[in-house]
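What follows is a structure written as structure tokens; I'll ask about it next.
Right after this comes chain A.
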Amino acid sequence: MAQPSAGCQFSPWTDPDEKPLIQFQSVTKSFGSFVAIDDLSLDIFEREFFALLGPSGCGKTTMMRMLAGFEAPSSGTIRLAGDDIGPVPPNKRAVNMMFQSYALFPHLSVWENIAFGLRREGMAKHLLVDRVEEMLRLTRLEKFARRKPHQISGGQRQRVALARSLAKAPKLLLLDEPLGALDKKLRQDTQFELMDIQEKTGTTFVIVTHDQEEAMTVASRVAVMDEGRLIQVDTPDRIYEAPNSVYVADFIGDVNIVQGRADLQGDRVHINWAEGQPPIIGTSNHNFSQDQSVHFAIRPEKISIWSDRPETSDETANIVPGQIIDIAYLGNISTYHVELPNGQMLKAQTANTHRIARRKFTWDDTVWLSWSATGGILLEG
Partner candidate 1 sequence: MKRLSWFNVTSLTLGFAFLYLPMVILVIYSFNASKLVTVWAGFSTKWYGRLFQNEAFLDAAWVTIKVGLLSSCLATVLGTMAAYVLVRGGRFRGRVLFSGMIYAPLVMPEVITGLSLLLFFIGIGLDRGVLTIILAHTTFSMCYVSVVVSARLVNFDRSLEEAALDLGCSSLEAFRLVTLPIIAPAVISGWLLAFTLSLDDLVIASFTAGPSATTLPIKIFSAVRLGVSPEINALSTLMIAVVTIGVISASLISKRANLRRHHEEQAAERGQD
Partner candidate 2 sequence: MRRLTLIAIPYLWLLALFLVPFLIVMKISLSEYALSIPPYSPYLDLSAGWAGLVKFLSQLDLENYIFLTTDDLYWKAYLSSLKIATLSTVITLLVGFPLAYGMARAATEWRPTLLMLVILPFWTSFLIRVYAWMGLLSQEGLINQLLLWLGVINAPLMILNTPTAVYIGIVYTYLPFMVLPIYSILEKLDESLLEAAEDLGCSRLMAFWLVTVPLAKNGIIAGCFLVFIPALGEFVIPSLLGGSKTLMIGKILWEEFFSNRDWPVASAVAIVLLVILIIPILLFQRNQQNQREADT
């Protein structure tokens, strides 16, 4: 996650005096017998770049459409700057949306597309022209102003859609999978551009995406959703390092999950996970009871891989033997799929500091995996 400018820690959600811009208050939305949003409550603050993240059907798009005004909640209230926006139709809200398909008007030029919303509010001609020019500069589209949407490329269309949705300087901008149609290189560049524009204009952005890398990169906070409910709402680093459930741990990035029983030993928790194997030593802020069933989650990059059994130390509080079953080579890193004595597979990831021909490990090698006592996290599952 790219942090905002050094020095200022942006976290209005921790400030009790800060009033949220958007409030979902016990919102439920059903389509017939299908419950899309289930008693959801959420606060989003001004100037946030907030991400709704989840698989298809989790309800994130429905939440966005309710904010835009295209769907109404079945029960509960949605507030914008304190006011209930339920009865306000979409054309009267200070909310604008950037559509997944861009929805550029094919019969209008780029200039007219951007001017469209401004014309509807009856803006004076000279002010309108200035504003459109400003938007064109912001999105670097000055050269293409007279063209029609079919005469420009996909990346340019995306920028027109962004310019059009920002033209009216809305309090809230909704972005529906804005980068989905772009290829990877363009996507990365655009992500930083989006963050830049968000900071510059000071608009609150709410982005809907199923791409967790995207959410982690751009967002100040991420809401992980599943089946109409919020599972965890936190900053990207906390989502990654301290997921609150197996679902979140598994959804974001790669993770190893080992199931076992807790054995409380002072400030450490020992997890009995396999017969005849020493317990996994971990730490946890959560209070587990003795013999409670727990899930131990650890990221592959936190596991070190050795050809010989290493010395026990703080860094290597946990040591297990295994055999390399598979290697996934990704150029800069390699992920080793290692089978443990009880049949469980663990993934260990290291940077390829040596060329592949000089790599230490190969298939079927016997190796040792190690990690520290604080490298992983205990979850209830």
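Selection rule, in plain terms: all candidates are chains of the complex that A comes from, given by their letters.
Keep this in mind: a contact is a pair of C-beta atoms (placed from the backbone, for glycine too) under 8 Å apart; a residue touches a chain by one contact, two chains touch by 3 or more; residues count from 1.
As the structure is a prediction and not an experimental result, all values here were calculated from the model.
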{"item": "Interface partner of chain A in the complex, by touch - 1 or 2", "value": "1"}
{"item": "Touching residues (chain side chain A, partner candidate 1) in the complex", "value": "68-70, 89-92, 95-97, 99-101, 103, 105-107, 116-117, 120-121, 143-144, 147, 150-156, 164-165, 168"}
